[in-house]
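All protein chains of the complex are present and in place, except for one that has been dropped.
Chain nomenclature is as follows: A and B, assigned in order of appearance, with residue numbering initiated at 1 for each chain independently.
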Amino acid sequence: MTRPLILYPDRLLPTHGDQRVIAHRLYAEVASLPIVSPHGHTDPEWFATNAFFSNASDLLLTPDHYLLRLLYSHGVPLESLGIKPRNDHSAVVDPRSAWRVFAAHYELFRGTPSRLWLDCVFSQVFGMSVRLDSETADLYFDTINDHLVTESFRPRALFERFNIEVLATTESPLDELPHHQSIRRSGWPGRVISTFRPDPVLDPEFEGFTENLEQLSTITQEDAFDYRGYLAALRKRRAFFASLGATATDHGHPTAATADLTEAEANELFSVIAKGGANAKQAELFRAHMLTVMAEMSLDDGLVMQIHAGSFRNHNPSLFARFGRDKGADIPQATDYVHALRPLLTRFGNQRDLTIILFTLDESAYARELAPLAGHYPALKLGPAWWFHDSPNGMRRYRRQVTETAGFYNTVGFNDDTRALLSIPARHDVARRIDCAFLAELVAEHQMEEWEAMELAVDLAYRLPKRAYRL
Amino acid sequence: MTRPLILYPDRLLPTHGDQRVIAHRLYAEVASLPIVSPHGHTDPEWFATNAFFSNASDLLLTPDHYLLRLLYSHGVPLESLGIKPRNDHSAVVDPRSAWRVFAAHYELFRGTPSRLWLDCVFSQVFGMSVRLDSETADLYFDTINDHLVTESFRPRALFERFNIEVLATTESPLDELPHHQSIRRSGWPGRVISTFRPDPVLDPEFEGFTENLEQLSTITQEDAFDYRGYLAALRKRRAFFASLGATATDHGHPTAATADLTEAEANELFSVIAKGGANAKQAELFRAHMLTVMAEMSLDDGLVMQIHAGSFRNHNPSLFARFGRDKGADIPQATDYVHALRPLLTRFGNQRDLTIILFTLDESAYARELAPLAGHYPALKLGPAWWFHDSPNGMRRYRRQVTETAGFYNTVGFNDDTRALLSIPARHDVARRIDCAFLAELVAEHQMEEWEAMELAVDLAYRLPKRAYRL
Partner (left out) sequence: MTRPLILYPDRLLPTHGDQRVIAHRLYAEVASLPIVSPHGHTDPEWFATNAFFSNASDLLLTPDHYLLRLLYSHGVPLESLGIKPRNDHSAVVDPRSAWRVFAAHYELFRGTPSRLWLDCVFSQVFGMSVRLDSETADLYFDTINDHLVTESFRPRALFERFNIEVLATTESPLDELPHHQSIRRSGWPGRVISTFRPDPVLDPEFEGFTENLEQLSTITQEDAFDYRGYLAALRKRRAFFASLGATATDHGHPTAATADLTEAEANELFSVIAKGGANAKQAELFRAHMLTVMAEMSLDDGLVMQIHAGSFRNHNPSLFARFGRDKGADIPQATDYVHALRPLLTRFGNQRDLTIILFTLDESAYARELAPLAGHYPALKLGPAWWFHDSPNGMRRYRRQVTETAGFYNTVGFNDDTRALLSIPARHDVARRIDCAFLAELVAEHQMEEWEAMELAVDLAYRLPKRAYRL
């Protein structure tokens, strides 16, 4: 039996009482504000070449580790979803077969944000009016593909239709940013900027670290195997990113550890690191030290720092060996911020011209550590609920646990953090709805007046991300 | 003044808005489904002998560590509740006196699940219509006792009246399961099965570990002091349990540590363990290794694994010395799963034929560790909110923190986990109400359709436990 797909206009808003009507008024104010997307992982090539997307599976399924993760947990082989093993290119299914497997398991996503985002995309972007399941799999696949070959579904058209004011992608410091350059040269007015993500050359345990330093040397004409040359090379790459519009750096370390080594200590440690002989402790200390160095460079060049700490990457070794990174096998871990950040904060925490945006996967740190830290240090702001917590209840916990200690104005609005271009409006819409619902509760409980909530709704949806990311 | 005892039909359901009516519709669908109880601690002897229960105190008070715990915290001596000290049999009060003490303190349980369960038992099972307090203590004691000598209050009659489809008890591997055998032979169709709980022979710090190994040797005709013989003995006992209907094992380790030793390492460690000379670190490593061994055996014999980690048992030494285990002095502790489970998951986490059900007493791990792990590894499922968290708010936190990342289908329905036969329907009823309320919220917020919630309500109450436990 085919079931209708209905996108209810009041989804995620309060269902009763004064807060229902207040939330509707607040949401009406922000629903169609432009999208500011200061942190994400879309592919700049899309906007550079403006090529047509190939098919539903390649666009919506295979790049989405949220989907792969949950399907895999129920025994669905990644090969059957069209994921290519690294060293075994025989075992690839065609996109339609992959889509059918996905559709047959779509009910597994009940209660998850993926389901919310996808249904919104299916309905709003592709005009579907029946639910995705085994019966409708082909209808979906064909309808989506039919759309994808039309002009209005090319990347730039979508960008414009989605009312995106600015979109930040994330690149390695070794990236020459050809697509960003090409976008600039093209005359297309869409603002697509990069973010400087130096993990490949800051983390001695990153795959290919030594080769990365070699490449860094080549690109910058500096000796990146010498500490001073290494720092000079980093400065050059930051300047290059900034010259193409980047306003931020991003750091995806396993912990939030920071350190503040002396010049001599740093030199000595780097000499071990550069030779590729660092043990786990030295690698951690180096990453820790480099966060402080990055903060120092940020004070010079104005780039906003983002620290995304606490993910145990590639937890599943055999899956990693077969398929590589980003297939849904990263697991959060308990993360200390109070002691970990102290060396950096002692050095730079009181700087008003520095902005460090903290993210966590350990919600127990919201009220205990992050809100108190951000509610004291001028340099700190709190990023939104991240990754596994980018969901209705995740966002509710975030606001409830953060606001009373850090206030609203030490937070920075929403990040969609996504590779899924199509879902960007859906994700921002969820955040706006949840924030309006939260504000409406405060108004209904007389913790604030409605005119304040109205200001805040616009702040959270639009003004704060622009201000925090210096856009 | 005697106060009426009223069991409100809409207790624990939403009190307002659309979710109220939706929840009522969902609950109507599941309220009288058969009870599937795949994990608990009732006494199989009850069903084997079908003897009358003796009196209210022995049935409802003295075996219930939830009650003992809270009463003791307010200075009520356990002796006054009829708990016999291990080496001091003089200090025993009669059951009626114990009941009176309990009744006089019943108001202490306001706001606790014990109060919900007991009022439900008092009202539904014993037909009480006034509240328990000092004034009504004797009325309760006499009424309950009067019921207990009637046919319809014998264990098998209660089992049938409660509409229990299957009930799992928990036994030591040294248990010959005479009662389960006797039940089978009796021709009574009630399905009462055991669960294989090998802590007494897997945990070198368990009381009487060496004697337990001796007994294991005797029972199995294997040399359980030799590692190969030990493994063979365990396999035999698992097979024996399975032959009497057991479908699961259970492991109550203090932490979730796992290890995957080589044959040589395991042999060497076991030679220390078997001599009774293990230190705390070796004991932990051995327990850790044996979880992986148990997973391997489960792949062979199909038994579902349950890991109940994170309880600091017998936290109160003087209470333990006087009264022994399970008197309400076990305290949860912070528990890591991400690193602890990795050795086992690296070895067997990708096995689709293996089911490992994880439980926690550390709620901070729900969204941070357990939901992400279960939302990725095919072998993992999440057990319900456990022990201290088997309560309305505990279950709400569980669903709210788990669902968005793991979905519903990586969870396994409800466990009553109880020694209290009489409370089994009450406990399942609380779980069904809370789940229906949670689902109704999702429907009212348009996160899912009501027909989906209807399916899920039945899944959570009935189908998921049967499937997950292979019943």
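Note that a contact is a pair of C-beta atoms (placed from the backbone, for glycine too) under 8 Å apart; a residue touches a chain by one contact, two chains touch by 3 or more.
Not measured: the values here are computed from a predicted model.
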Q | Touch with the omitted chain, as defined above, among B:64, B:175, B:363 or B:452 | A | B:363
Q | Interface with the unshown chain - residue positions in subunit B | A | 3, 6, 8, 10-13, 15-17, 69-70, 72-75, 107-113, 115-116, 312, 315-319, 328-334, 361-364, 388-389, 391-394
Q: Quickly run down the residues of subunit A that touch the omitted chain.
A: 16-19, 336, 338-339, 342, 345-346, 349-350, 352, 364, 367-369, 371-378, 380, 400-401, 403-410, 442, 444-449, 451-452, 456
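Simple rule for what comes next: only the chains that are shown with their structure count from here on.
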Q) How many degrees of rotation carry the C-alpha atoms of subunit A onto those of subunit B, rounded to the nearest 5? A) 120
Q: Please work out the Cα centroid separation of subunit A and subunit B, and write it as a whole number of Å.
A: 40
